[in-house]
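Note that one protein chain of the assembly has been removed; the remaining protein chains are unaltered in position.
== chain A ==
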(Lines give C-alpha, C1' and ligand atoms only; values in the text may rest on other atoms or scores of the structure.)
Protein backbone atom coordinates (compact mmCIF):
# COMPACT_ATOMS: atom_id res chain seq x y z
CA UNK A 1 0.00 0.00 0.00
CA UNK A 2 2.74 2.46 0.96
CA UNK A 3 4.75 1.52 -2.10
CA UNK A 4 1.60 2.05 -4.12
CA UNK A 5 1.14 5.55 -2.70
CA UNK A 6 4.74 6.47 -3.38
CA UNK A 7 4.31 5.34 -6.97
CA UNK A 8 1.18 7.44 -7.18
CA UNK A 9 3.00 10.47 -5.85
CA UNK A 10 5.73 10.13 -8.46
CA UNK A 11 3.08 9.94 -11.18
CA UNK A 12 1.44 13.02 -9.71
CA UNK A 13 4.67 14.99 -9.88
CA UNK A 14 5.26 13.88 -13.47
CA UNK A 15 1.71 14.92 -14.40
CA UNK A 16 2.21 18.34 -12.80
CA UNK A 17 5.50 18.83 -14.66
CA UNK A 18 3.91 17.86 -17.97
CA UNK A 19 0.93 20.12 -17.42
CA UNK A 20 3.19 23.03 -16.52
CA UNK A 21 5.27 22.54 -19.64
CA UNK A 22 2.21 22.33 -21.87
CA UNK A 23 0.51 25.32 -20.26
CA UNK A 24 3.68 27.32 -20.62
CA UNK A 25 4.20 26.43 -24.28
CA UNK A 26 0.57 26.96 -25.23
CA UNK A 27 0.29 30.39 -23.65
CA UNK A 28 3.48 31.47 -25.50
CA UNK A 29 2.17 30.12 -28.78
CA UNK A 30 -0.76 32.50 -28.72
CA UNK A 31 1.43 35.32 -30.05
CA UNK A 32 3.76 37.96 -28.72
CA UNK A 33 2.52 38.50 -25.18
CA UNK A 34 4.23 41.88 -24.81
CA UNK A 35 2.31 43.28 -27.77
CA UNK A 36 -1.07 42.13 -26.52
CA UNK A 37 -0.40 43.30 -22.97
CA UNK A 38 0.78 46.70 -24.13
CA UNK A 39 -2.47 47.14 -26.04
CA UNK A 40 -3.36 48.19 -29.61
CA UNK A 41 -2.23 51.81 -29.31
CA UNK A 42 1.18 51.11 -27.84
CA UNK A 43 4.32 52.27 -29.53
CA UNK A 44 7.30 50.08 -30.16
CA UNK A 45 8.96 51.63 -27.12
CA UNK A 46 5.95 50.80 -24.91
CA UNK A 47 6.08 47.20 -26.04
CA UNK A 48 9.78 47.00 -25.25
CA UNK A 49 9.13 48.46 -21.82
CA UNK A 50 6.42 45.89 -21.14
CA UNK A 51 8.69 43.14 -22.37
CA UNK A 52 11.35 44.18 -19.89
CA UNK A 53 8.96 44.79 -17.02
CA UNK A 54 7.40 41.31 -17.28
CA UNK A 55 10.69 39.59 -17.88
CA UNK A 56 9.62 38.47 -21.34
CA UNK A 57 12.94 39.51 -22.83
CA UNK A 58 14.68 36.65 -21.10
CA UNK A 59 15.24 33.34 -22.92
CA UNK A 60 12.18 31.02 -22.80
CA UNK A 61 13.99 28.36 -20.76
CA UNK A 62 14.88 30.90 -18.10
CA UNK A 63 11.29 32.11 -18.00
CA UNK A 64 10.06 28.54 -17.73
CA UNK A 65 12.32 27.52 -14.88
CA UNK A 66 11.64 30.79 -13.13
CA UNK A 67 7.92 30.01 -13.25
CA UNK A 68 8.37 26.39 -12.22
CA UNK A 69 10.64 27.36 -9.37
CA UNK A 70 8.18 29.92 -8.03
CA UNK A 71 5.18 27.62 -8.54
CA UNK A 72 6.90 24.90 -6.54
CA UNK A 73 7.04 27.28 -3.58
CA UNK A 74 3.40 28.28 -4.05
CA UNK A 75 4.12 31.59 -5.80
CA UNK A 76 2.04 31.60 -8.96
CA UNK A 77 3.01 35.13 -9.98
CA UNK A 78 0.91 38.20 -10.48
CA UNK A 79 -2.01 38.82 -12.81
CA UNK A 80 -1.30 41.32 -15.60
CA UNK A 81 -4.86 42.47 -15.60
CA UNK A 82 -5.98 42.39 -11.97
CA UNK A 83 -2.57 43.36 -10.67
CA UNK A 84 -3.01 41.02 -7.72
CA UNK A 85 -1.40 37.74 -6.81
CA UNK A 86 -2.71 34.84 -8.90
CA UNK A 87 -2.90 32.63 -5.83
CA UNK A 88 -5.22 35.15 -4.16
CA UNK A 89 -7.39 35.33 -7.27
CA UNK A 90 -7.71 31.56 -7.53
CA UNK A 91 -8.20 31.22 -3.78
CA UNK A 92 -11.11 33.64 -3.88
CA UNK A 93 -12.82 31.88 -6.74
CA UNK A 94 -12.10 28.28 -5.84
CA UNK A 95 -14.90 27.82 -3.26
CA UNK A 96 -17.51 28.55 -5.94
CA UNK A 97 -16.03 26.05 -8.37
CA UNK A 98 -15.63 23.39 -5.69
CA UNK A 99 -19.20 23.91 -4.49
CA UNK A 100 -20.36 23.59 -8.06
CA UNK A 101 -18.33 20.43 -8.66
CA UNK A 102 -19.47 18.77 -5.45
CA UNK A 103 -23.10 19.70 -6.14
CA UNK A 104 -22.75 18.12 -9.56
CA UNK A 105 -21.17 14.99 -8.10
CA UNK A 106 -23.80 14.58 -5.40
CA UNK A 107 -26.62 15.00 -7.91
CA UNK A 108 -24.90 12.57 -10.28
CA UNK A 109 -24.56 9.93 -7.55
CA UNK A 110 -28.11 10.47 -6.32
CA UNK A 111 -29.33 9.73 -9.82
CA UNK A 112 -26.92 7.08 -11.09
CA UNK A 113 -26.72 4.79 -8.07
CA UNK A 114 -30.49 4.13 -7.84
CA UNK A 115 -30.82 3.99 -11.64
CA UNK A 116 -27.91 1.59 -11.97
CA UNK A 117 -29.19 -0.65 -9.17
CA UNK A 118 -32.69 -0.63 -10.62
CA UNK A 119 -31.45 -1.51 -14.09
CA UNK A 120 -29.31 -4.33 -12.69
CA UNK A 121 -32.11 -5.81 -10.62
CA UNK A 122 -34.41 -5.66 -13.64
CA UNK A 123 -31.71 -6.78 -16.07
CA UNK A 124 -32.94 -7.26 -19.64
CA UNK A 125 -36.40 -5.90 -18.95
CA UNK A 126 -37.99 -2.87 -20.56
CA UNK A 127 -37.01 -0.79 -17.53
CA UNK A 128 -33.37 -1.76 -17.94
CA UNK A 129 -33.42 -0.72 -21.57
CA UNK A 130 -35.09 2.60 -20.76
CA UNK A 131 -32.36 3.37 -18.22
CA UNK A 132 -29.64 2.54 -20.72
CA UNK A 133 -31.34 4.72 -23.33
CA UNK A 134 -31.54 7.66 -20.93
CA UNK A 135 -27.86 7.23 -20.15
CA UNK A 136 -27.03 7.24 -23.84
CA UNK A 137 -29.09 10.34 -24.57
CA UNK A 138 -27.60 12.09 -21.56
CA UNK A 139 -24.13 11.46 -22.89
CA UNK A 140 -24.98 12.93 -26.29
CA UNK A 141 -26.40 16.16 -24.86
CA UNK A 142 -24.08 19.21 -25.01
CA UNK A 143 -23.94 20.84 -21.59
CA UNK A 144 -24.37 24.47 -22.70
CA UNK A 145 -27.51 23.44 -24.59
CA UNK A 146 -28.89 21.57 -21.59
CA UNK A 147 -28.00 24.59 -19.45
CA UNK A 148 -30.00 26.92 -21.69
CA UNK A 149 -32.98 24.54 -21.77
CA UNK A 150 -33.00 24.40 -17.97
CA UNK A 151 -32.71 28.17 -17.68
CA UNK A 152 -35.67 28.65 -19.98
CA UNK A 153 -37.90 26.03 -18.35
CA UNK A 154 -37.01 25.92 -14.64
CA UNK A 155 -35.72 29.47 -14.50
CA UNK A 156 -37.77 31.69 -16.74
CA UNK A 157 -41.02 29.82 -17.33
CA UNK A 158 -41.53 28.15 -13.97
CA UNK A 159 -39.48 30.58 -11.94
CA UNK A 160 -38.32 27.86 -9.56
CA UNK A 161 -34.62 28.58 -9.62
CA UNK A 162 -32.46 31.66 -10.17
CA UNK A 163 -30.74 31.64 -13.55
CA UNK A 164 -27.47 33.33 -12.74
CA UNK A 165 -25.20 34.44 -9.95
CA UNK A 166 -24.04 32.83 -6.71
CA UNK A 167 -26.22 34.41 -4.05
CA UNK A 168 -27.74 31.28 -2.49
CA UNK A 169 -27.60 27.51 -2.65
CA UNK A 170 -30.43 27.57 -5.17
CA UNK A 171 -28.03 29.21 -7.60
CA UNK A 172 -25.99 26.03 -7.69
CA UNK A 173 -28.83 23.63 -8.42
CA UNK A 174 -29.23 24.21 -12.15
CA UNK A 175 -25.52 24.33 -13.00
CA UNK A 176 -25.11 21.30 -10.73
CA UNK A 177 -27.71 19.38 -12.71
CA UNK A 178 -26.01 20.30 -15.97
CA UNK A 179 -22.61 19.19 -14.68
CA UNK A 180 -24.13 16.02 -13.25
CA UNK A 181 -25.48 15.09 -16.65
CA UNK A 182 -21.98 14.65 -18.00
CA UNK A 183 -21.18 12.11 -15.27
CA UNK A 184 -24.50 10.29 -14.97
CA UNK A 185 -24.15 8.04 -18.05
CA UNK A 186 -20.78 6.58 -17.06
CA UNK A 187 -21.69 6.23 -13.38
CA UNK A 188 -25.02 4.57 -14.17
CA UNK A 189 -23.47 2.10 -16.57
CA UNK A 190 -20.74 1.24 -14.10
CA UNK A 191 -23.18 0.78 -11.22
CA UNK A 192 -25.37 -1.42 -13.37
CA UNK A 193 -22.48 -3.59 -14.56
CA UNK A 194 -21.03 -3.89 -11.06
CA UNK A 195 -24.38 -4.79 -9.55
CA UNK A 196 -25.09 -7.42 -12.21
CA UNK A 197 -21.73 -9.00 -11.59
CA UNK A 198 -22.14 -8.90 -7.82
CA UNK A 199 -25.68 -10.25 -7.91
CA UNK A 200 -24.49 -13.29 -9.88
CA UNK A 201 -21.64 -14.01 -7.48
CA UNK A 202 -21.32 -16.85 -5.01
CA UNK A 203 -21.24 -14.54 -1.99
CA UNK A 204 -24.63 -13.12 -2.91
CA UNK A 205 -25.95 -16.67 -3.14
CA UNK A 206 -24.55 -17.12 0.37
CA UNK A 207 -26.29 -13.95 1.53
CA UNK A 208 -29.56 -15.28 0.12
CA UNK A 209 -28.91 -18.66 1.74
CA UNK A 210 -28.64 -16.82 5.05
CA UNK A 211 -32.16 -15.51 4.58
CA UNK A 212 -31.06 -11.88 4.66
CA UNK A 213 -33.52 -9.19 3.65
CA UNK A 214 -33.57 -7.97 0.09
CA UNK A 215 -32.34 -4.55 1.19
CA UNK A 216 -29.38 -6.08 3.00
CA UNK A 217 -28.51 -8.30 0.03
CA UNK A 218 -28.67 -5.43 -2.45
CA UNK A 219 -27.26 -2.55 -0.46
CA UNK A 220 -24.98 -4.14 2.09
CA UNK A 221 -23.57 -7.11 0.22
CA UNK A 222 -23.84 -6.33 -3.49
CA UNK A 223 -23.52 -2.55 -3.64
CA UNK A 224 -20.51 -2.53 -1.36
CA UNK A 225 -18.57 -4.52 -3.93
CA UNK A 226 -20.16 -2.91 -6.98
CA UNK A 227 -19.29 0.53 -5.60
CA UNK A 228 -15.54 -0.03 -5.74
CA UNK A 229 -15.09 0.89 -9.43
CA UNK A 230 -17.83 3.52 -9.15
CA UNK A 231 -15.92 5.41 -6.48
CA UNK A 232 -12.80 5.49 -8.62
CA UNK A 233 -14.68 6.83 -11.62
CA UNK A 234 -16.67 9.28 -9.51
CA UNK A 235 -13.44 10.91 -8.38
CA UNK A 236 -12.22 11.15 -11.96
CA UNK A 237 -15.59 12.56 -12.99
CA UNK A 238 -15.35 15.20 -10.29
CA UNK A 239 -12.06 16.23 -11.86
CA UNK A 240 -13.73 16.47 -15.27
CA UNK A 241 -16.56 18.49 -13.73
CA UNK A 242 -14.15 20.99 -12.26
CA UNK A 243 -12.63 21.35 -15.71
CA UNK A 244 -16.05 21.41 -17.34
CA UNK A 245 -17.04 24.27 -15.09
CA UNK A 246 -15.28 26.62 -17.55
CA UNK A 247 -18.33 26.34 -19.82
CA UNK A 248 -20.97 26.07 -17.13
CA UNK A 249 -19.72 29.04 -15.13
CA UNK A 250 -19.98 31.09 -18.30
CA UNK A 251 -23.54 30.01 -18.97
CA UNK A 252 -24.73 30.63 -15.43
CA UNK A 253 -22.45 33.59 -14.68
CA UNK A 254 -20.87 31.91 -11.68
CA UNK A 255 -17.64 33.71 -10.88
CA UNK A 256 -15.54 30.70 -10.10
CA UNK A 257 -12.19 29.52 -11.34
CA UNK A 258 -13.62 28.50 -14.71
CA UNK A 259 -14.97 31.99 -15.23
CA UNK A 260 -11.62 33.42 -14.23
CA UNK A 261 -9.83 31.24 -16.74
CA UNK A 262 -12.25 32.31 -19.46
CA UNK A 263 -11.79 35.99 -18.72
CA UNK A 264 -8.04 35.67 -18.55
CA UNK A 265 -7.77 33.86 -21.87
CA UNK A 266 -9.55 36.79 -23.49
CA UNK A 267 -7.17 39.23 -21.84
CA UNK A 268 -4.04 37.25 -22.51
CA UNK A 269 -3.43 37.21 -18.77
CA UNK A 270 -1.20 34.19 -19.08
CA UNK A 271 0.06 33.86 -15.49
CA UNK A 272 -3.57 33.32 -14.50
CA UNK A 273 -4.35 30.93 -17.35
CA UNK A 274 -1.36 28.70 -16.80
CA UNK A 275 -1.91 28.69 -13.05
CA UNK A 276 -5.57 27.71 -13.34
CA UNK A 277 -4.59 24.86 -15.63
CA UNK A 278 -1.91 23.80 -13.17
CA UNK A 279 -4.18 23.99 -10.13
CA UNK A 280 -6.95 22.00 -11.84
CA UNK A 281 -4.42 19.36 -12.89
CA UNK A 282 -3.08 19.07 -9.35
CA UNK A 283 -6.61 18.74 -7.98
CA UNK A 284 -7.33 16.09 -10.59
CA UNK A 285 -4.30 14.08 -9.60
CA UNK A 286 -5.15 14.50 -5.91
CA UNK A 287 -8.64 13.20 -6.61
CA UNK A 288 -7.36 10.05 -8.27
CA UNK A 289 -5.14 9.45 -5.25
CA UNK A 290 -8.13 9.98 -3.00
CA UNK A 291 -10.03 7.44 -5.09
CA UNK A 292 -7.26 4.91 -4.52
CA UNK A 293 -7.44 5.49 -0.79
CA UNK A 294 -11.21 5.11 -0.77
CA UNK A 295 -10.89 1.92 -2.77
CA UNK A 296 -8.57 0.58 -0.13
CA UNK A 297 -11.18 1.41 2.48
CA UNK A 298 -13.90 -0.36 0.49
CA UNK A 299 -11.87 -3.34 -0.68
CA UNK A 300 -9.94 -5.04 2.12
CA UNK A 301 -7.95 -7.06 -0.40
CA UNK A 302 -6.09 -3.89 -1.43
CA UNK A 303 -4.92 -3.39 2.12
CA UNK A 304 -2.69 -6.43 1.88
CA UNK A 305 -2.68 -9.62 3.95
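Criterion: contacts are C-beta pairs under 8 Å (C-beta built on N, C-alpha and C of every residue); 3 or more make two chains touch, one makes a residue touch a chain; residues count from 1.
Here is the rule we use: contacts and distances are computed from a predicted model.
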Candidate names "ABC transporter ATP-binding protein", "Sarcosine oxidase subunit beta", "Multicomponent K+:H+ antiporter subunit G" or "NADH-quinone oxidoreductase subunit K"; UniProt protein name, chain not shown: "ABC transporter ATP-binding protein"
Selected from A:212, A:233, A:265 or A:289 as touching the chain missing from the view: A:212
Contacts of chain A with the absent chain, listed as residue ranges: 200-203, 205-214, 216, 221, 224-225, 298-301, 305
